[in-house]
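With one protein chain withheld, the remaining protein chains of the complex are depicted in position.
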C-alpha cells in the first residue's frame, strides 16, 4: 500500500482552506490532478537556470533545454512502453492528439462510405474530431453499445466491424463510469487488423500502461491529469503508421528543406511538432512521470480501487443516491445523483463543505441522454485521497439531502 | 529610458555562469525571451494555491482558475487593443495560430485558382501552413519581393494584389532583419478589403501594438517571446470574421449540443479552444503582460532600438563582419556573418565566452537562398540587455576572427 | 448550516425552484428563444407576447435545470409580465450586476424586489450562468426577428 500521509505532504494545495475554514477535499482529479511540489519547483527552477528555446540553438542554455526536452520524451516512452521515442509526439492536450490523428489518418485512409467505430460513452474530445472527419469525408460513424456499468457490449461491438471499418477510437477508462475497456475489445480489432486509438486520458494516471501489450495503434493522454502541468498532451502512435501519415500543422522545426515552391518534412517526432513546443511543460510532465513511477503505478492502482470500493459501498447504502455503474471493477470515478437534487446544488453545497466534485455532463452529452439524465455529479480520486475524506463526503451528501428536503 | 540594472535583477537566469565562469550574455531573445521572477513565481504559486481545470466546475478552485484564465484573456485583449475579449483565442503557439487561420479561412474562402500573398522573408511557420493550403485547395501563392534591408517592395506588393487575392499573410517584424512592415503595405490591403494576417511573433515584445490601428484582421504571437511561459500562443481575429469560419479542432469545451448525429458549437472564443487549454500558461502570460506594461512598451522600444543602433554602428566598423540589413530602423535583431567563418563556429565560440546567439537559417530557408548564404548568426535583444554586453560581444567576435584566421 | 448556502437557497428560491410559476409555452406568442448552458447542459425555452405598445403580455418558460436557474426563470417571468420592453432591458442589466456582486450600482431594482432573492449567487461565481440563463434567453428572444 502507499503512504498517503507522506504523499499528501507533497501536494502544497492540500493545505488550502476553502472559504478560509474547511480543509480542501479534492475529488476532482479526473478533471485535472493537483501537482506535487516536485513538479512545481522543478519547473520553477528550470525557468531560473536552464530555459531557452529548443532544438535550433548551439549555446549552453539551448543545449540544456533541448536535452531536458528530449529526456522527457524518453521518460514518456518508457512510461507507456513504446518501442521508440520517435513514437512520442508532444501536443498541447489529448484533445489535440485525437484531432491530429483524426485529420491525418482520415486524409490518408478514409473515403466516402468508410466506417469509424466509437462508443456511445465517448468524451466529446473523442467524438467531435471524428464528427469533423465524417462531415468532410462523408464516412459513417457507428457507435458500440455499452451496458449500465459502462462495459462495451462485446457482441454488438464485434457486429460493427467489417471491411469498411477504417479505425476504432474508444476510451480506455470511462470518465463517467470509471470502468476499463476490456482487452477482448482490442483483440477483436487486432484480429481484423483495424487500427485502434485508445483515449487514455483517464487510464494513464491510474493503470500501468503498456501500449504494446494493450495492442493499440494510438494512445493519447494529457499531462495535467497525470500530476503534470497544464498545456501538454501526448500522442503515441506506431512508427510505421505515423510515418505514412501526412503532416498536420506546418511550421518551424518540422521542415527538412523549403523553397518557395515546395517543402519536405523531417522524420518523427519533429514532423508533428511544428513551432516552438511546450518546452517546460514537457519537462514538467517528465518530472511527474518520475514521481508516479517512484510510487509505482500498481500501488497507485491498488490504493485508488480500494478507495473506490469503499466509497461505492457506502454510497450504495444510501437510498437517496443513484449511482451510474456499480460494478466492482470501477476505478477512481463514481458518477451519481442525489434524488430530486440537481448536480449543481450538490456541487455548490459540497464546495462550501470543502469538497470539490464536478457537476454537469462531463463532456459526454450523448451518454447523458442515454442515461436519461441532464447531468450527474462525479467524484474522482487521486493518489492523495483517503478513506477519511470519503467519510466527510458521505456526511456532507447526507447534510445536502437534508438541506434540500425541508 | 528604462532602468536596466533594476530590470536585470528581475531575471534570475542572468545570474547564471556559463561553463562555471562566464557571465551569461543572452542575445537570443528573438528565439525565446527569458522570464522575470514575477512570472515564474506567480505560476508556481498558482499551482500551489488555485489550480484546477477551468470552465466546467463549480467548486472554489475551479472558480479561481477560471477567473484567472479569463482575466488573462482580458489582459491580452487590452495589450493589443482588440475590441472584445472574444477576439482572443488561446492556442499553444503562434505557429498553431497561423495553422488555425490558414485551415479554417481556406475551408470557407479559398478555391482553386485563388491567390494568397506572402513575402519571401516569412518564417517557416508563416509559410508551410499556407503551403498545406496550396496543396489542398490548388490555389496559388505569390511572394512579395523585399529589398536588402528587409523592407517589402511596395510596388511589387501592390502589383500582386487583385480580385483573386483572398488573404495576405506577412511578418510584422522580420526575425532576420529586425525591420518592421510599413503601414502602407497594410493600407494597400485594407483599401482592397483583403484580409491581412500579421505575424507578430517578433513585434509583440518590441512594439506598442494596436491591432485596430494597424488594420490587420488577424494578429498572432507566442507567449514565450514576450517574457511569458512556453506552451501558449495567441490568435487575435476580428469577431465578425472568426464567427463565420468553421471550427478547427473538435472536443470538450467548444460544444453547445451533441447527439450522435451532429453537434453545434459554442460562440467565440470557446469555439476555437477545444480541450483543456493551457491554463497556467495563459495566466503566466497575463503576468508577463502586466510586467512589460508596467515598464512601458514605448520605453522598451526606445531601449532596444538604441541598443540595436549601438551594436550596428560598432559592427559596421569591422571589415570582417557582413551584416544583413543595415537600415537605421532595425529593431532588436541583427543577422550577420564573419568572413570565412561558418555561423556554427561563431556560435560555439561565443558560447564559450558566455554569449548566447543563434546560428542557422532561422526558419527562413527561402530567405537564406535569396541572401545566397547557407546560414547566418543572429543576435537579438530584450529588455535586460545593455550596451556593456555589446562591448563584450564585439570583443568576442574579434577574438573569434583571430582564432580562426591562424 | 453555512450562511452562504442559506443566502443562496432562500425559501423563495427553493419554492420557485420546485414549483416554478409561468411554466409552459404561451399559446399566443410572437417572441421566443432557446437558452442553453453548454457547461452543464441546462436548457430553457422562453416565449412571450410583445404587444403593439411594447408591453410584455403573457410570458412563459419551460426547461430543465438546477434550482437556481429554474427559480430565476420563474421569478423573471413574474417580474416581466406586463412590463414595458425598455424597462425589462434595464432590469436585465441590474439583475446581471446583482448576481455578479455589483449590487451597489443598481439603477432600478431595490432590496424589496423579489429578484433580490438571487443576490446570494454573488458568493458562487460559477452559478452566475445558472442565474442569468433565463435572462440571456430573454435577450435573444427580443433580438430574434
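Letters A, B and C mark the chains as written, and numbering starts fresh at 1 in each.
To be clear about the criterion, a residue touches a chain if its C-beta (ideal position, glycine included) is under 8 Å from a C-beta of that chain, and two chains touch if they have at least 3 such contacts.
Just so it is clear, the model here is predicted, and its values are computed rather than measured.
Student: Mind giving the shown chains that are in contact with the missing chain?
Tutor: The chain that is not shown touches these displayed chains: A, B.
Student: Among A:214, A:255 or A:383, which one is in touch with the chain left out?
Tutor: Reading the full complex, the residue touching the unseen chain is A:255.
Student: Kindly note down the residues of chain B that lie in touch with the hidden chain.
Tutor: Against the missing chain, chain B presents residues 19, 342-345, 348-349, 351-353, 359-361, 365, 368, 374-375, 399, 403-404.
Student: Need a quick check: the contact residues on chain A for the chain that isn't drawn.
Tutor: 55-59, 62-63, 66-67, 255-257, 266, 270
Everything below uses one rule, namely that only the chains that are shown with their structure count from here on.
Student: I need the chain pair with the most C-beta contacts, please.
Tutor: Ranked by contacting C-beta pairs, first place goes to A-B.
Student: So what's the Cα centroid distance for chain A and chain B, whole Å?
Tutor: 31
Student: Using mean CA coordinates as chain centres, what's the chain A-chain C distance in Å?
Tutor: Inter-chain centre distance comes to 37 Å.
Student: With chain centres taken as the means of their Cα atoms, state the distance from chain B to chain C in Å.
Tutor: 45
Student: Among all residues of chain A, which ones touch two or more of the remaining chains?
Tutor: 19, 344, 348, 351, 359-360, 365
Student: For chain C, write out the residues touching at least two other chains, lowest number first.
Tutor: As it turns out, chain C has residues touching two or more other chains at 39, 124, 127.
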